[in-house]
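Complex shown without one protein chain; remaining protein chains in place.
First chain written, first letter: the chains are A and B, and each begins at residue 1.
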Amino acid sequence: MTLKRNTWLLILMASIVFSFLFFLLLTNNRVEYIGKVDIALGTRVKVVVSADHPERVINAILREFHRIEDKFTVNEKKNDKSVISRINQSDTYPVVIDEETAFVIERSLGLAQGTNGAFDPALGNLIKLWGFDRISDADFEPDVPTQEEIDRAVRLSGYEHVSVEGNKITLENGVALDLGGIVKGYAIDRGVEIGREMDTDATGYIDAGGDIGIIGPKFGGDFWSVAVRDPEGEPDDYVEKVFLEKGAVVTSGDYERTFEIDGKRYHHILNPKTGRPVRKTKSSTVIAPNAMDADVLSTAGFVLGGEFASIMLPPLGGQGYFIGEDGKVKTTAGWHFFTERR
Amino acid sequence: MTRLRLFRVKDLLLYIAIACVTIGVLLTLNRTGSDMIIVKINKTTVYRFSLLEEATKTIESDNGKLMDVVIKDEDAYIKNSTCPLHLCEEGSIAQTGALVCVPNRVIITYDTDQMDYDNEDRRGYDLMTK
Partner (left out) sequence: MREALFYEEIGEADDVQCHLCPHHCIVKEGDAGLCKVRKNEGGVLYSLAYGKISSLANDPIEKKPLYHFHPGTKILSVGSWGCNFTCPWCQNWEIVTQKPPLQKVTPDRLIDIAIDREMDGIAYTYNEPIVSFEFVLDTSRMSNADGIYNVMVTNGYIEEAPLKLLLQTIQAMNIDLKGFSSSFYKKRCSGELEVVKKNIETIYNEGLHLELTTLVIPGENDTEKEMEEETKWIASLSPEIPLHLSAYHPAHRFQKPPTSDEKMMALYKIAKKNLDYVYIGNTMVDEGRNTYCPNCSNLLIERSGFSAKVVGITEDKKCEKCREDIKVKL
């Protein structure tokens, strides 16, 4: 009898100790993701990283976001370090610019050409008129401009009046630059680059207000599952799910930077020809190899509308999912490739 | 054969105590801190609340009241914010993972820097593009 009890107790002790050790073993091998949330470029930026020194990587990425914000955003009240403000406010042209600025603006112009102006980096006067450059300020006062004001701003807009030759830029016709449609994507790309430079095995992602760049695959080999938000539903409702291990996905929606006046909603994606918010699209989601392209193409897709977007984006390197104002969904030929774990 | 002296009552109590401590350690290690939230204003952590106590907390800075945070059903959301567009009042922290008011520079997150990577099991996806 005593022997049986001995054995039983021994087994109980051994199993408790064993499970404890086993649990410790499991925890040590588990890949841990550290995340941090910050505010930059007028939106919430979340960086999630698994690396040898995740905090260092995250902080470096967030610092880069702030550097890019200072350099490339236009907000006359706040920002005197902005290269874009300097270019816009110059009395004479051409203006000499640095390599990074030339790169971003040249890419903007190339994509403006390719999207037939649906994306346009020279809508500064229009955006300022509507106030979408100040929409994240605490003292922002929403207002609807008059038709006359809009027409005038449209006349003073257009990428065709911008030219870059080497390190010199010329603006004609009184147009002004606003790189809001490309700068978040560029910051994400730079962040991903910095993360990988600091730790070649780093994995994780950067989520800047719903614009996503993948640093590395989940757990080093798996896909990140990214939900595409339902424009009509709750904040956690989704209409589609895509699986990415690299690259970027960006969504433009009519529910993001918007204000309402007299029951009508005004959002920040303007039709460059009419100067008014685009009404025919509810949301436009684009997957591309880098976030800069995905950012531009998702804006272009929104302005073009699903029909044209579905045939114009693939030659430019984007695969997309578009929801029209009537709820109809259009996708590009290669979109389905991403909706399954392959 | 040597008899192991494991069967006396004193020893039994000791073994139970070890078991309890082990279980207690396991439970503590397992905590991700996801029932506490912290509120940062301009990058400084100013408030810390438990999601287990239902309440409406007021968030204030030197400039006065910024917003209310409503805690209910182990979840939290923003109400009555002083920002112009109230975009921060959409959704709860369980739905979106973090609450952010850009004009007021307020960030509300769970009190942990560890991200759940089993999100996909919980709500169907790791992250959301919007």
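We adopt the following convention: a contact is a pair of C-beta atoms (placed from the backbone, for glycine too) under 8 Å apart; a residue touches a chain by one contact, two chains touch by 3 or more.
Computed from a prediction, not measured in an experiment: that's the story for all the values here.
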- Task: For the chain that is not shown, enumerate the shown chains it touches in the whole assembly.
- Result: A
- Task: Among A:19, A:116 or A:167, single out the residue that touches the unshown chain.
- Result: A:116
- Footprint of the hidden chain on chain A, which residues? 113-114, 116, 307-308, 310-312, 314-316, 330-334, 337
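Rule of thumb we're sticking to: only the chains that are shown with their structure count from here on.
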- Message: From the mean C-alpha coordinate of chain A to that of chain B, what's the distance rounded to whole Å?
- Response: 27
- Message: Which stretch or stretches of chain B touch chain A in the complex?
- Response: 3-4, 6-7, 12, 15, 18-19, 22, 25-26, 29, 43, 82-85, 87, 90-92, 95-98, 100, 102-105, 107, 109, 113-115, 117, 120, 123-130
- Note on the structure: chain A residues touching chain B in their complex are 2, 5-6, 9-10, 12-13, 16-17, 20, 23, 27, 31-39, 42-44, 46, 48, 135-142, 205, 207, 209-212, 218-219, 224-229, 234-236, 238, 241, 249-251, 253, 255-259, 285
